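Structure below; questions to follow.
Only one protein chain is missing; all other protein chains are in place.
As written, the chains take the letters A and B, and residue 1 is the first residue of each chain.
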Amino acid sequence: MIVLEQILNGVQFGLTLFLMSAGLTLIFGIMGVINLAHGSLYMIGAYAAALVAAQTGSVGLAFVSGLAAAAVSGAAIEFAVMRRLYARDHLDQVLATFALILIINQGSSMLFGRQPLFVAIPSALSGSVTLLPGLTYPIYRLLVIGLGLAVAAGLFWLIHRTRIGMLVRAGATHRQMVRALGVNVALLYTAIFGLGALLAGLVGVIAGPITAVQVGMGEQVLILAFVVVVIGGLGSVRGAFFGALAAGLVDTLSRAFLPMLFRHVMAGSNADALASGVSSISIYLLMALVLLIRPQGLLAGKP
Amino acid sequence: MTSDSLETDRARSPTRLLAPRSVAAAIAIVVLLLLPIGASVANTPSATGLMTQVAIYAIAAMSLNLILGYGGLVTFGHAAFFGTGGYVVGILYQHFAERSAFLGLVPGTDSLLVVLLAAVLIGAIVAALIGSLSLRTSGVPFIMITLAFSQMLFFLFVSLKTYGGDDGLMMRRRDVLPLVDARDDVVYYYVCLGLAAGWFILTACLTRSPFGAVLSGLRQNERRMIAIGVAPYRYRLVAFIIAGSGAALAGALMANYLRFASPDMMHWTKSGELMMMVILGGAGTLTGPLLGAAAMVTLETMLAAQTENWQFHLGIILLAIVMLTHGGLAALLRHIGGRS
Partner (left out) sequence: MMPALELRGLCKRFGGLTATDQVNLSIPPGALHALIGPNGAGKTTLINQVTGELRHDAGTIFLGGVDVGGLPPWRRVQHGLARTFQIAQLLPDETARDNVALAVQARQGHSFHFFADARKNSDTNAQALQLLQEVGLADRATARVADLAQGERKQLELAAALAIRPSLLLLDEPMAGLSAVESQAMVELLRRLKGRITMVLVEHDTEAVFALADRISVLVYGRVVACGTGDEIRADPVVRTAYLGEGDEEC
């Protein structure tokens, strides 16, 4: 039963990773631009939702504010900075967006202080349900799983069943071609960037009650999202989905069960220390494995 | 159009030994050598410490410039090697102080020569491991993977409670050298300065060498290089390893300077700082990293003295520089000096 619970936790974590990395992989894959400030949009969503919730107590308002804040910030970033970076090389993009992180992070701590904000799970969504005899699971986390799957389904529909999606798929493999076809690339890029920002903000909003809302939270998730994109393959949303699930499960399960496993073979404190070390880098080890076997990613080329 | 009028910069330079550039370099060298004296005369002893940090970061920036500027490999994980060097020093010192052995096999030491050598060696090994995997990709995935690996090392060291974990490792005293007292700040300044000069010469040799020509060729046009039978992976890996050892050397020197090693030395923001130095100074030039390191350390020190939120201002300055300039300080100076 504990195993099932941890698997669900892994799936939940994986889905949140997916929502972050889906936006990233689209932006990398279609636009060829690397945006380190993606994590900041996540943070902005989390902060906005947390602050509005604290002020108004309304879950709905908090939810919408978080999304809106992320979307607006994303638009502002795209307009002011990203637009000028599409033609520049990756190094300039990395440095410019790194500078943005510094500005946004420090700006946030100037505005809101360094103390983490704790957001309570909305009362309507707190508590647990009994899924199976002996297995109770928090409603909120189930909701996160549900939301993640819904968004995943929505993205797949968008990419495989709509014209925009067709452009996305084409752009993922033949960016120049899309431009040559006369598609309004500027609009397409803005739309994709906006979508990515929205997804990041969404994750921020729903992650608030589960993790601590503080400056620097964005970068933690960002790097994991990068790893997921690498595992799944650049530009592949499907790859991001399965890569994220794999990463989420590997991370959660290793944290949950490695200490116990290691204690069978070595002394208690050593086992715990080693287990803690290995599980915190388990996702990276997975990435290293994928790099050895299939450097371009597991589902590269399959949007 | 005759070929005479199309001499390259290289063809021109031998006749300009007394050019402003060489004079400026000579002045700079003299200033650096006499700095501690000037500092004590002007009663600003912190200047020596500042320049020590500049020299150390110059080594790290030069090593990054080799793969980033000359090789064209955008890596966001260079701090991994910087931190590795720092921890080699810290761990060996801790075992020395406790009179224990690392993994029960390697005794601790407080000999600066030994730890610097060890740092370079281990930095090379870590770079070989990370490079062999990362270089199987290129472009955006390469950036992400190098970033991820440095985070991996960060988390590894955070979780190693025996070696300080999150709090890092303190060294009660700096490592020692035979004959001179490395614990004296002025002496240590000259040690770092000397090593920085040495690394500068090494880099100059490398970039001029057949190896450097291949590396630069790979950056300019990989297709052309493959067409002449060059295997890109090998050369890039060797460059990566050399760069990693340089960063590890710098990290070891920094740990000794601060008498402190912490996971922050390998945090990705440190990688960002190193990249900023390279870009600020001008990627792909010999003196660029030196200028960049000097500019960054000075800038950070000045800003930090003014406000707690110096990172905010640093971010704005960096953003402005990236958006508005191409080629950094080195290009700017070259412009002023009369050639573009």
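Quick notes on this structure:
The working rule: contacts are C-beta pairs under 8 Å (C-beta built on N, C-alpha and C of every residue); 3 or more make two chains touch, one makes a residue touch a chain.
Computed from a predicted structure; not experimentally measured.
Here the chain not displayed is in touch, across the complete complex, with B. Contact with the undisplayed chain is limited, among B:Leu206, B:Leu258, B:Leu286 or B:Ile317, to B:Leu206.
Touching the chain that is not shown, out of B:Leu179, B:Ile228, B:Ala305 or B:Leu324: B:Ile228 (per the contact rule at the top).
Mapped onto chain B, the interface with the missing chain covers residues 1, 3, 6-8, 10-11, 205-206, 208-214, 216-217, 220-221, 223-232, 235, 238.
Following the convention adopted for this analysis, only the chains that are shown with their structure count from here on.
Chain A and chain B have Cα centroids separated by 32 Å.
For chain B in complex with chain A, the residues that touch the partner chain are 68, 74, 76, 133-134, 136-137, 139-141, 143-145, 147-149, 151-152, 155-156, 158-162, 268, 272, 275-276, 279, 283, 309, 311-312, 314-316, 318-319, 322-323. Within the complex, the chain A residues that touch chain B are 28, 32, 34, 81, 84, 90-92, 94-96, 98-103, 105-107, 109-110, 219, 223, 226-227, 229-230, 234, 273, 276-277, 280-281, 284-285, 287-288, 291-292, 295-297.
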